[in-house]
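With one protein chain withheld, the remaining protein chains of the complex are depicted in position.
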Amino acid sequence: MSETKLQPLAVAQHETEYRPGRIFVATLKRELQLALRRRSDLVNPLIFFLMVATLFPLGVSPEPTILMTLAPGVVWVAALLSTLLAMDGLFRSDYEDGSLEQILLSPQPLFIVVLGKVIAHWMITGLPLTLMAPLIAVMLFLPAEGMSGLVLSLLIGTPTLSLVGAIGAALTVGLRKGGVLISLLVLPLYIPVLIFGTAAVDAAVTGLPLAGHLALLGALLALGVALAPIAIAAALRISVSG
Amino acid sequence: MADPLLQVVDLFCERDDRVLFEHLSFNVFPGEILQVEGQNGSGKTTLLRILSGLSRHYEGDILWRGTSVTDSADVFRRELLYFGHQAGVKAVLTPEENLAWYAALDSGIDLKQIPKALHAVGLTGFEDVPCHMLSAGQNRRVSLARLYISRAPLWILDEPFTAIDKKGVATKEALLLEHASRGGTVLLTTHHELDLSRHVRRINLDELSGT
Partner (left out) sequence: MAGKNWMPRWFYQLASPRWCYQITGKLLPGFVVATLLLITIGTVWGLAFAPQDYQQGNSFRIIYLHVPAAYMAQSIYMTMALAGAIGLIWKMKVADMVAKSCAPIGASLAVLALATGAIWGKPTWGSYWVWDARLTSMLILLFLYLGIIALNSAIESESTAAQSTAVLALVGLVNIPIIKYSVDWWNTLHQPATFKITERPAMPPDMWIPLLILVIGFYCFFAVTLMMRLRNEIIRRERRAGWVRELLMQQRG
């Protein structure tokens, strides 16, 4: 045991430098790797999305004219609920196996790690939902003119949903019954995105210009990227501290 | 004697209307191994979580190299290695990938040292096996491998020997001594009888608890 296996101690006062880009890429890579090894997490929100959308023709009416007017809202609400469903797991597994503590104690800026996690989460939920949305829109007889509006609005809107939802996930991560609570906390905050998102689809269907709606969704996204990681980081420190 | 690395001044903490400790003050110097003792529920884990900066439910001051840890959290975190109840090992990742993630979190870690560290904790041959296929003890070892690659001077270890076999414990004890002899500091809790008792200073929380 006398041979030195240990690394030399860090010289006091820190030659280590910040490389935010590196930790961001590393987080993204890790999260995607984790998701790919647990495929069911990847597929479940998509199945849920399809099922919720199926309920409406069954519950309301299979009449194309009725479904046509409902379609933008139904697709958006279903997408919103699917994102929410996947949200609870965002920090939970890290919390349970102790990885979250290690992330909080690392010298890396927490909001960058958090942003990386949320973006990775969006890539495995929001993005597939966006890509799947036209399929559901066709089943609900959304006119072809509305497709571009639907895909674009979801593309810009779902990242905001992930960012806001992550605040709820961070606040409830220490609680056993976080699942229902997170919906209560987050759904009211989702309303602006829902309003502008469905309005964008409606505009596309009626042939009105889209740019204004998409710009509003973009503004919400910009605000979310700037502020949500700070709130998420603060919420995580509080939850783990408790 | 050199300046203390860590100073704890008049620490107070209560949990569920029970005072765990009050007026708790002590200094930790470079090269020291400090064992926190106490019965179950005496607040050992709570104390270590407070000292590491995870828990903020306390009153009092904690100074690292003379400045408050809340003011210089970044500096402190760069010099801290914390080992908690949960190993912090992702079950679907391999030991190598787990350690690579730690290297990303702590830029002081050299990636090239990872195979050596896994060898040192006896996980050679398991580098590419997902951790959920390893035993509980092996999972703890994956996390303990961090001790070999980290350059942090302060180690805070909460029950590091749980689920580790006798031989493993002996190796780890030698490791702690080595860390202390190079100027590092260890704060730990453990239920194991340590062989290195004469090198260890003890703090007993039972004597400090209030009503």
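The first chain written gets the first letter, and so on, giving A and B; residue counts start at 1 in each chain.
Just so we're on the same page, contacts are C-beta pairs under 8 Å (C-beta built on N, C-alpha and C of every residue); 3 or more make two chains touch, one makes a residue touch a chain.
Please read all numbers here as calculations on a predicted model, not as lab measurements.
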Of A:V60, A:L131, A:A211 or A:L227, the residue in touch with the unshown chain: A:L227
Among A:A26, A:A53, A:I124 or A:L171, the residue in touch with the chain that has been omitted: A:L171
On chain B, residues whose C-beta touches the chain left out of the figure: 17, 57, 61, 68, 70-71
Sites on chain A contacted by the missing partner chain, in the whole complex: 164, 167, 171-172, 174-175, 177, 181, 184-185, 187-189, 191-192, 195-196, 199, 220, 223, 227, 231, 234-235, 238-239, 241-242
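Note that only the chains that are shown with their structure count from here on.
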Rounded Å distance between chain A and chain B, as computed from the means of their C-alpha atoms: 34
Chain B to chain A touching residues, read off their complex: 52-57, 65, 74-75, 77-80, 82, 84-93, 97, 101-102, 104-110, 113, 116, 120, 130, 147-153, 171, 174-175, 178-179, 182-184
Footprint of chain B on chain A - complex, ascending: 1, 4-10, 12, 14, 16-17, 19, 22-23, 26-27, 30, 33-34, 37-38, 93, 96-99, 101-108, 113, 237, 240-242
